[in-house]
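Below is the structure I would like to discuss, written out as C-alpha cells.
A protein chain is absent from this complex, but the other protein chains hold their places.
Here is chain A:
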C-alpha cells in the first residue's frame, strides 16, 4: 500500500544494509571503507531527490507494509516537508562526517567499526523522521539511544568515553521509556498508531482526560533526548566521543530528535496552556543556563556542547510558544544551527587534531598558523553569535521578535529580558571562541606545532560555511525549504518571508543590546571567570553518579534480600504472597449462596479419609525417616485411588495406582544412594513460620475447594458426552476426550513425557562421566544390601507373572476406548511387569533380553501418534481428526477400530518407553556403584549342586 512512497522503505533500510559493509571493506584500506560508507548515504540522498519535488509541492508520500496488524504495528513510512528536511540534514551531514572522519581518525582507531556504528546510527535517525507508525518510531528512537551509546563509547580505552556513553544511554534511554508510555496513551486516544491519523485528531486529543499524562511523558522523552534542563548534563559528558561523532550527534541528529518530535507532535499537542508553559519555560531556562555555563568552559568541545544545549533550549522555547511565526523561526533556526554548529565542532576537532589540545587557556593566536581553519571557525562562530550577514542572525532576530511579545502569566517583560540575556551570553561565548583561540598574539608553547589540515579535513566545514554565508546574505534561498517544513510542522499553508532587514523593531534593539553586552562581557571575562570558578555550583556528574550508585545499591539490596540462593526462602515468599493476594481478591467480592446439596458419607469412605489424613500428617512428622515417609506416601496414593473409584473416575483410579507403583519404585531406587535420614536443620521458629504458611495455604485451598464443590456450574462436557459415541466411536468418554476431542493436548503431553525420559537419560550420562562416577565407584554400598539379591521365589513368581501382566496390559489397552483403560494405563501396567523382571532377576540378565531400545520406543510412540494425526490431512480434514469403522474377524465378536486406536498406541509406546528409560537410567547408576552384573537369573540356583554345597561363598 503505497502512495508514491515506494522508495521510502528502501531509504529506511539502506543505512542498515550499508552498515554491514564498512567493517568488511576496512581490509581494503581506510579510503575504501569510507567510500563504501558514503555509497548508501548517497543512494538514499538521490532517492530523496527523486521524491523531493512532490513533497515540495505539498504532497505527503506514504508506504505501508503490514507487520503485526493485531498490535497496530506496521512498517509504514511517510514523507512530508518536515521529514524531508530532517532526512536531508541527517544524510547530508552524515556524508560530510564520513569525509571528515576519514582524516580525523588515526590509524590506530578501528575505522571499519566506526563507520558501521555511524551507519547504524544514521539509519536509526532516518527511521525516526520518516516513520509513520509511532510504534515503529519508538523502535528507531531506542535504536538511536543504543547506536549513539556505541558511538560515544567508541574510544573504549577512555574511562570518560565509557562513562559518558553510559550516562547518555541511561538518560536518553529512560526518557525513551517514558515516551513509549506517552505514545501508547496517544495511540489509544486517537484509536490508531499511525502518525498521519493521529495528526488529524489534535482537537480530540487535547480534549481528552489523558492529554496531560501523555504530554508529560512524551515531553520527558523529547527533553532527555534534546538535553533540556534538568536533563542537560549528559550532553557535555558525551563529548568524550571522537569529534566527528560530536559533530554529527550534537548538531544535526541525536539531540535534534527531541526537537523533531516536538515539531512533529506540534499540531496535536501544542496550543494548550500546559504545552505553552512547560515547553517554553524549560526551553528558556535551558537557553540561558546553557549559555552561561558555556561562557566559562575552557574545553573547546565543552563550550560548544553547552552552546548546543543553549540553542536546543532556544528551539524548544520557540516550539513552546505555539504560534505559527515561532514555528517558522524554529524550523529556520534548526537549519542554521546545523550549518554553523557542525562547522564549529569540526573546527574544534581540527584544532585539537593539529595542536593536541582543546584547552582554550593554552590556545590563542592560531590565525597565523592555520588561517583557513581560523576563517572557517570565525565565520561559523559569528553566525552562532547572531551577527548580520550570517545566517544565525536571521533566525535569532525572529526568535527575539517572538519573545518580545510573549507574555508569561500576564508579565510582558520577563521573556524578552531573559531571551536577550540568552542572546547576549551567546554572543559572549561565540566571541570568546574566536578571540581566545584564533586571535591574539602567537604563542610558542603549543603542545604541537599547529598548521592547516589537508583539504579533505576542512572541506566539510568549509562547505558548511559557504551555506552559512549564502543563507545569511540571501535569505530567500532558504525560503522554499523553510516554507515546506514549517507548513508540515503547523499543518497550515504558510508563506513566510525571510528578510535581512525587518525595519526598526524591538528585536533590533534587543540584538544590539546582545552584541554590545556580549562584547563587554568578553572583556570582563577574566575577573568573571575567577568569580565563577570560586562560586559553589552543583556538579551534575557527581549528582548523577550518586543517584546511579543509590539506585544500584537499592536494587542490589532488594535482589540480594529476595534472591539469596535459598530456594526455601523463595518458596516461602511465593506461597505467602499467593495466599495474601488470594485473600485480597477473595475479600473484594461476594460469594453466592450454595446450590448443591452435600453427598452423604459412607462409613468406608470415612475410613479412607482418616487413613489419608493420618498418613499425610505422619509424612510431615516422619519425613526425616525417609523410608517410612515413602511407605506413608504409598498409603496416600492408595487412598486417593480408592477415592477416584468411589467418585466415578475409574480411569483415574487405574492410572493413579499404577503411577503410584512406579513412583515408589523410583524413589526407592534413588534412596539407595541418598542419605536415609534428613537431619534437623531449621530452627523451631523457622519451622513454626513454615507451619503457619503451610496451614494458611492448606486452609485457603480447602476453603476454595469447598466453595466450588457446593455450587453448580456450566460445563462444556455435555458436548463430549453427546458426541463421544457418534463422533469418536467410543463409550469411555474420558478416553475419547484424550485421544480424540483433546488429542492435540495429549499429543503434547506424551511429547513432554518423552522429553522428561530423555532428560533423565542425558542427566545420568552427564553424571556418570563426571566426578560423581568416581565417587560412586569408591562408595561401598554393600552393607545395606541383602545377601540374597535375587531371591528364588521372586524370580519364579515374576517370570510367571510376566505373560499374565502383559496380557492384562494388552487387554486394558484394547478395551480403553469403551471401558476404563487405554494407552496411558496400559503403558504403565506393562512397564511395571518389566520392572519386576529387573528387580527380581537383575539388571544384566534383563538387559541382555531387552530387544527394543527405550529411546526408539519413545520416538516411535510420538511418531505413530503424530502420523495418525497427520493422516487426517490425506482426507482433507484437520490434524488429528479421527475416523473409525467396525471390523468383523472370524471367531471374534465384531469390534470397532478407529484411527484413535493407533493414536492410543502411540501414547502407549511413549509412556512405556519413557517410564522404562527413567527407571533404567537410575538402575544404571547402581551398576556404576559396584553392583555385580549377574548373568544367571538367580544368585542361588537349586539345580546347580556345586553351589548348593557352599551357599555362603559368593
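Please note the rule applied: contacts are C-beta pairs under 8 Å (C-beta built on N, C-alpha and C of every residue); 3 or more make two chains touch, one makes a residue touch a chain; residues count from 1.
One rule holds in what follows: contacts and distances are computed from a predicted model.
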"Succinate--CoA ligase [ADP-forming] subunit alpha", "Multisubunit potassium/proton antiporter, PhaC subunit", "ABC transporter permease" or "Nitrite reductase" - which is the UniProt name of the missing chain: "Multisubunit potassium/proton antiporter, PhaC subunit"
So which of A:203, A:359 or A:745 would be touching the chain we can't see? A:745
Which one, A:362, A:623 or A:927, makes contact with the chain that was left out? A:623
Determine which one of A:693, A:814 or A:872 touches the chain that has been left out. A:693
Among A:28, A:531, A:571 or A:867, which one is in touch with the chain left out? A:571
Against the hidden chain, chain A presents residues 565-569, 571-572, 575, 596, 598-601, 605-606, 609, 612-613, 616-617, 619-620, 623-626, 629, 633, 636-637, 640, 643-644, 646-652, 655-656, 659, 662-663, 666-667, 670-671, 673-682, 690-691, 693-695, 697-699, 701-703, 705-706, 708-710, 712-713, 715-717, 720-721, 724-725, 731-734, 737-738, 742, 745-746, 749, 752-753, 756-757, 759-760, 763-764, 766-767, 770-772, 775-776, 818-820, 824, 828, 911, 914-915, 918, 921-922, 925
